[in-house]
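This report concerns only the one structure given below.
All protein chains of the complex are present and in place, except for one that has been dropped.
All chains are identified by letter, namely A and B, in their written order; residue positions are counted from 1 within each chain.
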Amino acid sequence: MAEATTQIRRHHTWLIFLARRIGRLIVSLAVVLSLSFLLIQFIPGDPVRLALGPTAPASMVAQQRAALGLTKPLVVQYLDYWHDVLSGHLGTSIVSGQPVEQIIATDLPETAELVGVALVFTMILSVSIGMFAGALTARGRRPRLTLFFTSVTSILNTIPEYLLGVGLVFVFAVTLKLLPVAGDAGWQSLVLPALAIAIGPTAGLARIVRVQTDVVLSQEYMRVARAKRLPTRLIYLRHALPNLLTAALTIGGLLLGTLVASSVVVENVFARPGLGTAIVQAITQHDYPVIQGILLVLGAAVLVLNLLVDLLLSALDPRSTLRES
Amino acid sequence: MNGGRLRRALATPTGIAAALVIVAMVVLAIIGPLVWGNQAAAINVPDALKGPSGAHLFGTDQIGRDIFARTMAATRLSLELALLSTLIAVGIGIPIGITQAVLGPRLRRLVAGVISAAVAFPGLLLALFVNTIIGIGATGAVLGIGIAMIPGFARLAQTLSASIAGLDYVAAARILGISRIRILFFHVLPNIAEPLTLTGTMSVGWSLLGISALSFLGLGVRPPSYDWGALLGSGLQYVYENPLASLGPGALIVLAGLAFNLAGETLARVQGGTPPIARPLVGAAGLEAGAIGQPDPDLVLEVDDLTVRFPAAAGDLTPVRGLTFTVRSGERIGIVGESGSGKSMTVLALSQLLPYPGRASWKSLRYLGRDLRSVPAPELRRLLGTSMALVFQDPASSLNPALRVGRQLAEVVQVHAGLRRRAAMELAVARLRDVHIARPELRAQQYPHEFSGGMRQRAMIATGLMGQPRLVIADEPTTALDVTVQRQILLLLRQVNEDSGAAVVMISHDVSVVTMLCQRVLVMYAGRIVEDIGTERLLAGPAHPYTRALLASVPDMSTDRGRPLATIAGRPPALDALPAGCAFAPRCPLADERCRAADPPLEPLDGDHLVACWHPQPAGRPTVPASA
Partner (left out) sequence: MSRAEGVNILEIRGLVVRFGTGRKSLVAVDGIDLDVPRGGILGLVGESGSGKSTVARAVVGLARTAGGQILLNGTDLTAGAAERKASRRTVQMIFQDPYASLNPRMRVSAIIAEALRMRGTGTDRIPGLLEEVGLDAATASRYPRELSGGQRQRVAIARALAVEPELIIADEITSSLDVSVQAQVLNLLRDIQRRSSLSVLFIAHNVAVVRYLSDAVAVMHMGRIVEAAPAGDFFAAPQHPYSRTLLDAVPQMADVAGAAGASAWTPVGEPSDPHEPPAGCRFHPRCPVGPAVAEDRDICRTLDPGADAATRPHRAACHFAGMLPAPPPAAISVTPGQER
């Protein structure tokens, strides 16, 4: 009887947890949406004039203002914006006249592909390298290796992705002529940009995983595992790794935002079509609806992905189903 | 910041390197435009797009300007902007985070929620948002990056001040009636200043990288101004002809970023932590295990002159100094000592689990008649894994939180006895039942956090029972448990001892607990055994003054309430400041010149009662009055 109620209570708690997180997500999305709406409102001066340039005729400016709905009262504009976004209309580009959602629909998959590849690369490589290094250098062993590891990862982590991109371009495409430099031609053109995005975070995360491995290995239950005289492989894979993963995934989740941001920059280095090139172009051209749309989509994507990571983490950690974050 | 820490940081190689680079950068920032300003602006179209040469270290750009000169001159703007945006982030973020401590609970939760959401949001997107509003240019970039870093600082300040606010000394201040503002300024702030300064230092590096990124994209510093990012961006256009045009400024970005990060990390690392460990102890492998005499089949454990050494910069620490004792089959012995007596290190040394860089050495260490060093590794693993059971102090951390309890028991026999999974689990369930855990089939499928403290400790004992235990070593097994649970565990250990014939070695700081379970007691002080005595005789009146004082100072249910408790003056000696002669002499009312000069050996006083003292007290004599 008691077990049944415990099971029910456990499910119940999990559902409440889920509901709360989704509630929070919705609130955050609403904030992002509102901020993106307010973007145009905050612009000092006349946004349309800025976009069309000083030489455009006044009638065109007025026409655009009306098209953007800027003449209506603020509250109406806000509600209209909500309505539009929820029905999938993200506005029209001032510069090209194209619907923003179309621009995003073409560019989003490219960016998603890039970020996805970079993420997988980062997680797999950083966890394995970090854990390996952690096992070798736990508790102050091999101090020279620790120094080497920390130096290399520090340097790699500090090199900005655009510089890495430029360097990679130079080495692989120009000097060695191995891989394409720009544009989008199948999987080969994914390699260099993904590397440029991923190398820094991989180094940073590997450092953290190394330290975390050291922490986990010093835990009492690891001592108990050694006291059981289990084979080394079992000790690391079955006892240490699950406890490491929680920390690694948490940081990995935080990295998501960084990876998305990096992709914005790297796409410009490699002239890859994607949300990154689109938004930089839009900012340069003062094409506000496009900026709004892309910020909204990117922001929402990051928030949703963060929620998924949180849910994954709580599913993995046996303790958290009973805990409210 | 604590001057000591700064000094210590500057003593490390990374600290020196970081400091040098930062100083160089600052100097460069000041003199850069003065020295190279003109050269940087000098247009010379015929010289355009030349590669690196003696005259132009980094080559020239599209209109013939010297890129090296421009890079040097750009130092000032790059650093200024980075500093400015850091100040914005610090100046706004930290106050927001700190004021959490003085807000009411509901407001605090709201602000905390906003900060959490903002932190998850990628900074660059926030920066782009601000940049768009303010307009392309240096101002937009600085404000963008600065505002983007505010949530991070707010969150850090909030977490730090919350953790301080929960400490007892803040509670004490509140009880005294000190105002919240005063608490904030005198108690919270001084204790969070250091981590905040560290992060501030590192964020100068992050700001630099961020602003350079924006300038690189053309959204930051605009012509005619230029920072490193802008140079990198414009250099990208002709990277094939002259890579140094972009890699040059890029290298400086990396260098500056690294220097600030390194500075912050070095400062963090020298936080009065563990003393750096010098070279590992050379040639410390135990004195040759020459079997002196034949092993006694009745002895489970024979220890002769066990010593544990930890290398340290200021001289090795020896928490265990020359221990000698035996454990007979089926015997229950206790090891008693206060903190610093070396009892826990003894356990680790005996079970071959000493943490790096500790090294154990001995004249003889025989387990079940076999010298531990002469047993080949795989056999040793199986031997120890199945016959030596270990129970540690904190049941909350002894079980792996990520694995089910049954699994953690079953793996012992899966690995050492080759049992299949199902058979192993059945055995695990049986053992859980043996230690009186109700509904063991259900419990075996649960995770450790679903067990109470007492249950976890019983599960640990059950783990030891999976094999054929000959020796159970329990290190403070009941210290973390409630007193009613404590009794259960002691009775269980007793039962295990009687049912399986395994010897029990129990370590504790609590003499009365030890006397409840054990037949013989070893009293440790400062790494040595000072008395080896049977429990009955112990209760009648031990011989060593320390043991007597220890017994006298612990209140029990028959302590005379009318008199002050007996105390032992002074404190146990620090491991790195052991006196010559008897370690207890400074605190012993009977100490004389001989005691201070020479360390008494552990010798038989009467039969198997051993004492290490020049003035052992005969049994039955009234307790030597210790100072109150």
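Remarks
Criterion: a residue touches a chain if its C-beta (ideal position, glycine included) is under 8 Å from a C-beta of that chain, and two chains touch if they have at least 3 such contacts.
Just so it is clear, the model here is predicted, and its values are computed rather than measured.
The missing chain, though absent from the display, is touched by one residue of B:Glu338, B:Asp394 or B:Glu426; that residue is B:Glu338.
Looking at B:Thr12, B:Ser116, B:Asn191 or B:Ser225, the residue that reaches the missing chain in the full complex is B:Asn191.
Of the candidate positions B:Val513, B:Ala543 or B:Leu610, contact with the unshown chain belongs to B:Val513. Of the options B:Leu565, B:Ala580 or B:Ala597, the residue whose C-beta touches the omitted chain is B:Leu565. As for the chain not pictured, it touches chain B at residues 167-169, 171-178, 186-187, 190-191, 332, 338-339, 438, 452, 454-455, 482-488, 491, 509-513, 515-519, 535-536, 539, 549-551, 553-562, 564-568, 571-572, 628.
Criterion: only the chains that are shown with their structure count from here on.
Work out the mean CA point of chain A and of chain B, and you get 32 Å between them.
Chain A meets chain B in the complex at residues 3, 24, 27-28, 31-32, 35, 39, 42-44, 138-141, 154-155, 158-160, 162-163, 166-167, 169-170, 174, 218-221, 223-231, 234, 238-239, 242-243, 254, 257-258, 260-262, 264-265, 268-269, 279-280, 283-284, 288, 291, 295, 298-299, 302-303, 306, 317-319, 322.
Considering their complex, residues 113, 117, 120-125, 128-129, 131-133, 135-136, 205, 209, 212-213, 216-219, 232, 236, 239-240, 243, 246-247, 250, 253-254, 257-258, 261-262, 265, 277, 351, 353, 355-357, 380-382, 384-385, 388, 390, 392, 394, 397-403, 411-412, 415-416, 442, 447, 449, 460, 463 of chain B touch chain A.
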